[in-house]
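Take this structure, written in structure tokens, and hold onto it; I'll ask about it next.
Here the complex is missing a single protein chain, while all its other protein chains stay put.
As written, the chains take the letters A, B and C, and residue 1 is the first residue of each chain.
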Amino acid sequence: MIIVLKPGATDDQIAHVIDRVESLGLRAHLSRGTYRTIVGVIGDEAQLQAAPLEAIPGVAQVVPILPPFKLASNEAHPEPSVVEVAGVKIGGGYLAMIAGPCAVEGAERMDAIAGAVKKAGANLLRGGAFKPRTSPYAYQGMGEEGLKILRETGDKHGLPIVTEVMDPRRVELVYRYTDMFQIGARNMQNFNLLTEVGQTRKPVLLKRGMSATIKDLLMSAEYILSEGNSSVVLCERGIKSFDNSTRNLFDVAAVPVCKGLSHLPIIVDPSHATGRPDLIPPCALAGVAAGADGVHIEVHNCPEEALSDGPQALLPHQYAALADQIQSLAALLGKTISVPPERKLAAR
Amino acid sequence: MIIVLKPGATDDQIAHVIDRVESLGLRAHLSRGTYRTIVGVIGDEAQLQAAPLEAIPGVAQVVPILPPFKLASNEAHPEPSVVEVAGVKIGGGYLAMIAGPCAVEGAERMDAIAGAVKKAGANLLRGGAFKPRTSPYAYQGMGEEGLKILRETGDKHGLPIVTEVMDPRRVELVYRYTDMFQIGARNMQNFNLLTEVGQTRKPVLLKRGMSATIKDLLMSAEYILSEGNSSVVLCERGIKSFDNSTRNLFDVAAVPVCKGLSHLPIIVDPSHATGRPDLIPPCALAGVAAGADGVHIEVHNCPEEALSDGPQALLPHQYAALADQIQSLAALLGKTISVPPERKLAAR
Amino acid sequence: MIIVLKPGATDDQIAHVIDRVESLGLRAHLSRGTYRTIVGVIGDEAQLQAAPLEAIPGVAQVVPILPPFKLASNEAHPEPSVVEVAGVKIGGGYLAMIAGPCAVEGAERMDAIAGAVKKAGANLLRGGAFKPRTSPYAYQGMGEEGLKILRETGDKHGLPIVTEVMDPRRVELVYRYTDMFQIGARNMQNFNLLTEVGQTRKPVLLKRGMSATIKDLLMSAEYILSEGNSSVVLCERGIKSFDNSTRNLFDVAAVPVCKGLSHLPIIVDPSHATGRPDLIPPCALAGVAAGADGVHIEVHNCPEEALSDGPQALLPHQYAALADQIQSLAALLGKTISVPPERKLAAR
Partner (left out) sequence: MIIVLKPGATDDQIAHVIDRVESLGLRAHLSRGTYRTIVGVIGDEAQLQAAPLEAIPGVAQVVPILPPFKLASNEAHPEPSVVEVAGVKIGGGYLAMIAGPCAVEGAERMDAIAGAVKKAGANLLRGGAFKPRTSPYAYQGMGEEGLKILRETGDKHGLPIVTEVMDPRRVELVYRYTDMFQIGARNMQNFNLLTEVGQTRKPVLLKRGMSATIKDLLMSAEYILSEGNSSVVLCERGIKSFDNSTRNLFDVAAVPVCKGLSHLPIIVDPSHATGRPDLIPPCALAGVAAGADGVHIEVHNCPEEALSDGPQALLPHQYAALADQIQSLAALLGKTISVPPERKLAAR
């Protein structure tokens, strides 16, 4: 950490800054330049990051040098992590193909969609039972009944399942059904929820918030990791921007940026990132080409009847065509799509 | 609602769109232009807003005409609402002066700060007992002990209190101590939490999320209102932007934009909006000049020792100087600063 | 175009709106809904887009239905355009491989870089003679001397050249040397400059402004097209965002969004979009996978000595490795990389 002093900082102020640094057990290193005086801090700066040094009179700017996350950092863990979801590998060369409807709407529809995406090559089934909706008047999900349907459908088709948990009070309930928790974008900084799923040992799919920087995302992963759960998969799903051509802005560079900072796998979700079915295939391929460890795509067999987010779903035959293209691209890049183990998955 | 069809939409597709509209009990009104065909929808469009009309083949664009919120709208409630917090009025010409430290750090410090802000003219006391922190390694708040201190300090100085609740499991606990709930920016779309505070009858200070549009903010207010709690005060506290000169971007126009759409009071929080003490006074005055119903300011008597957000707090004498300026401006604008009633406030 | 009236609009106001529409030679179509009255406009709405209808009392909102650009639109020109730059094709299945240093810095360096990128598979050579620099104290380019060097180097290596023009007064000068004009991001809305290059018949590489929507970009292309120059290639090069992990935010979805609206080719520039050499290869591949008609990459043989933007350049061997990957991906996607014709290119 580097502390830059204001042009007119007094000797007393400088001495006070050095005192504060040393009182935290660190060494301070004074350097008087022609135009500015700076204090370099030697030692573990983590504790300093919490101290309000900018509030000290005479301080102009505090420049952190080390990243604020540790367990998520690839300095601590240089090899890419491989996260396993009921036998399906994600990361380190393995590609997740997550597909399914936005919301679980009933057993029959779920069965039809699961059969179609399995056939097309998906290796994980998604579906929401609890839905975060902007409007209190919109469809809020089937609740536990939806979890049951999702579990049974996944088992029938040999697909591990992933589903969203929104409320710390429901982590236990969702835990009983799912193979992987999803933390949605709106809850990326719901710290109590992160702590709860961090205390389980189920994998977590952590979606990037709509205005979260990459560092914010990795700090949220750190909440889960620091509770002892090391199975975290990140997900880029679009951020806010000024152009309303698309629902969000798909930040494909987030994939290599994350890989430069962290060992955690990162997948892309072009359905939420763009909100437009015509943009899902090109953005899915872009994500894989940029190095993503998987793609998360919404598929529905009758989008105009979908109870949530119909307009951004692919039809099953569109998904099958895209999955073919992803497989070709994966082969070119030397990536493997992990096949779910051939057994009943329910024994957890 | 207006449904715009694609250039080559077929007659069958158009008929199907009309069927869908009519099946929802609404009237459809076809209009064939030279370049485009449009379908106007007559009736209550609320139910249509949830239907995925954009997913119907042949549909190019769906343009909503009515706002998606109702109870928050000033069409339903043309007069500005006045929210009362233990006798202190906010809105409709009454200005809230909310001040206090970011976090409750101990009884002595709280007492000193409360005494100072009360003397300067504050009419509500703030302090966090549960802190949402980006890092799992940062100070997380005193918990219930902090609530007790805040309650006792408020009572001693005759100031109603406001404090953040982050977790639906703690709404009941916080309810027992506070006069007003605060929902923080990161929880603006924590819908289960909104529902919980909506089921109480305590006023709620709802902060705008960092990437929330004004409509998103009003939809979140709608969650609270639709549960029967009509005492909601909005708060503009800065949004994300590309310029890192300031911590967030203070969107002062949010004040008149909200007032054009909603009857709910709206205050400004220049502390979080800017993150820099030198910018708090000009931005606080800007907010009041733009019509805000109050200002929310962090005050600390030793920012460099603050356990949270020290660098953005004013010192007590800086707050006093600013409060003077706000009072002059309020007088010019014909606004009143409600004085807390002279009685022990604890009897709730 | 649809004109939505305010809830309390009077009959006089409605009649006035209809008058205005009809006075412009269009037909108005009144529709009174339960909650709102709307006026649909039938006919060519282009002239209406310029009329300030929102300023008419009683009008709440004006919703355009048709895109504001015509010549750039794929409604007018459904087939993708192929732009030819001195024999090198871009668009319609042909991929541009534009490479070279940010600035022309001297004949020897230019020669070395051009030789390397030609060998790696580039088919167009770039280099700036006039540099738009944020600081007046930064290197501003070699001027005409730089143009001469670029021309000679391109001819020697059989590579057509592209170079930026910043000033309408220099369009004639740059015209004499270059095969393709580049309009930089900062000049995307320098309308006089667009008009000048529109009056030539040389191809134009039009870069998206840092805060331009896709519609803004297409409107700027329309300026060039409407002067009679139909050879426009668009370029996504990163937009402003709140995350400073990267210099700009690479909007890869801009590629399919543009293709959904326009027949013009669009390429990507991951050098400027990210500002980090480690991110250039993944983002270049992402762009091609998303359907881009080419990639524009800065290459320098000694980045630390570069007079402009050194930190974002690839070394020649890094470019060669990336070009190999792009060629494999292009083959998978069925794209062709046009080879410059084997002749002296100077005869223009």
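A few comments on the model shown:
Please note the rule applied: contacts are C-beta pairs under 8 Å (C-beta built on N, C-alpha and C of every residue); 3 or more make two chains touch, one makes a residue touch a chain.
Model, not experiment: these values are computed from the prediction.
Of the listed positions B:13, B:74 or B:246, the one in contact with the omitted chain in the full complex is B:246. Taking the whole complex into account, chain C touches the unshown chain at residues 20, 46, 49-50, 52-56, 68-69, 132-139, 166-169, 186-187, 189-192, 195, 209-211, 216, 219, 222-223, 226, 239-240, 303-306, 309-311, 313. Counting the whole complex, the residues of chain B in touch with the unshown chain are 211, 213-215, 239-246, 249-253, 255-257, 260, 273-274, 278-279, 282-283, 285-291, 328-329, 332. Take chain A: the residues that touch the chain left off the picture are 2, 4, 7, 29, 31, 33-36, 38, 40-45, 61, 63, 65-66, 75, 240-242, 244.
Quick note on the criterion: only the chains that are shown with their structure count from here on.
Of all chains, C has its CA centroid at the greatest distance from the CA centroid of chain B. One simple way to say how far apart two chains are is to compare their mean CA positions; for chain B and chain C this gives 40 Å. Annotation: 32 Å between the Cα-based centres of chain A and chain C. Taking each chain's centre as the mean of its C-alpha atoms, chain A lies 27 Å from chain B. Each of residues 240 in chain B touches at least two other chains.
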